[in-house]
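Moving on, here comes subunit A:
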Amino acid sequence: MKRNLLPARLDLAQSVTGLVLAVFMAFHLVFDSSILLGANAFRFVSGALEGELIFGQKIPLITTLFAGVIFAIFIAHAGLAMRKFPQNAAQYRAFRSHMKEMRHGDTSLWWLQIWTGFAMFFLASVHLYIMMTQPDTIGPAGSSYRIVFEWKWPLYLLLTIAVVLHAAVGLYRLALKWGWFEGKDPNRRRKTLKKAVWIVSAVYLAMSLAALGAFVHIGLTGQDHFGNQVEVVPR
Partner candidate 1 sequence: MSSPSPGRTLVFKILRHNPQDPTSEPHVARFELEEYEGMTLFIALNEIRERFAPDLQFDFVCRAGICGSCGMVINGRPGLACRTLTSTLAPEITLAPLPVFKLIADLSVDTGEWMRGMSERLETWIHEQTPVDLHAVEERMEPELAEAIYELDRCIECGCCIAACGTARMREDFVGAVGLNKIARFRLDPRDARDDGDFYDLIGDDDGVFGCMSLLGCHDICPKELPLQTQIAFLRRKMVRVS
Partner candidate 2 sequence: MKIVYTDVLVIGGGLAGLRTAVGVKQRGFDTIVLSLVPAKRSHSAAAQGGMQASLGHSAMGAGDNEDVHFEDTVKGSDWGADQRVARMFTHVAPKAIRELAGWGVPWNRVSQGEREAVINAERVVITESAKAHGLITARDFGGTRKWRTCYTSDGTGHAMLFALGDQSIAHGIPVMERMEALALIHEGGRCYGAVVRNLVTGELSAFLARATTIATGGYGRIYKVSTNAVICEGTGTAIALETGVAELGNMEAVQFHPTAIVPAGILTTEGCRGDGGILRDVKGHRFMPDYEREKRELASRDVVSRRMTEHMRKGLAVQSPYGDHLWLDITVLGREHVHKNLREVTDICRYFLGMDPAEDWIPVRPTQHYSMGGIRTDHRGESTTLKGLFACGEAACWDMHGFNRLGGNSVAETVVAGMIVSEFIADFCAGSESDINLSTGLVREFVEREQAGLDGLLNSSNGESASAIRSRMEEIMIEQVGIFRTGSELESAVEELEQLLERSRRLSVRNRVPGANPELVAAYRLPKMLKLALCAALGARQRTESRGAHYREDFPQRNDRDWLNRSITTWPSAEATLPRLDYESIEVGDMELPPGFRGYGTRDHIDHPHSDQRHRQIEQILKAVDPNDRYARQAALMPFEHLLPEKYRPRSQRLEIKT
């Protein structure tokens, strides 16, 4: 009999893609929140990421390519993870009633992951598409314009909540799934990890939502909260 190694590889791939995405997001949201330090900080960060420091000028193609890679990982992860979705109405109902009866934390968290993942499938796709196609618009002015006048703030609001919760819970699950950080007393450690999930989520949410607020503020007033002028017009 030939051993079918596919299931092992798919499971591993699901975790690796999830991990890569989560790590990416951890940085992404920090960079994004540089707007809290003012328009110039954000300009510097976004510029740096587009190769300004190395090449002396911004190269939007880097963003396009990078976003493409992330998009690919994202699609791969979504595809792998979707295997775990309820496959039909009966399974859906079975899980839901089970979750309701059990009132069990980790079971409910999985449901949260399913839904946030499902939502991101649409929300993040839009975002990534924009980032791939309009990398040159990134900057305090362009981003603020997009968020306020192109009505992206509701999308970001939902996406922020979804991605932070999904990634934090995803990382927690990853640790349990592969037995990382078990320590001497795995039950205690699990409690600690869970606490960490909530703390990290809260911190990231606060930070990212504040950043979103900062973009909106710039869009509406034409200046960041340090008073620096930003010219918010369509390019």
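On the choice of candidates, all candidates are chains of the complex that A comes from, given by their letters.
Keep in mind that, in the parts below, contacts are C-beta pairs under 8 Å (C-beta built on N, C-alpha and C of every residue); 3 or more make two chains touch, one makes a residue touch a chain; residues count from 1.
These figures come from a predicted structure and were not determined experimentally.
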Complex partner of subunit A (touching, any copy) among 1 or 2: 1
Residues of subunit A defined as touching candidate 1 within the complex: 1, 3-5, 7-12, 83-84, 86-87, 91, 94-95, 98-104, 106-107, 110, 173, 176-179, 182, 186, 190
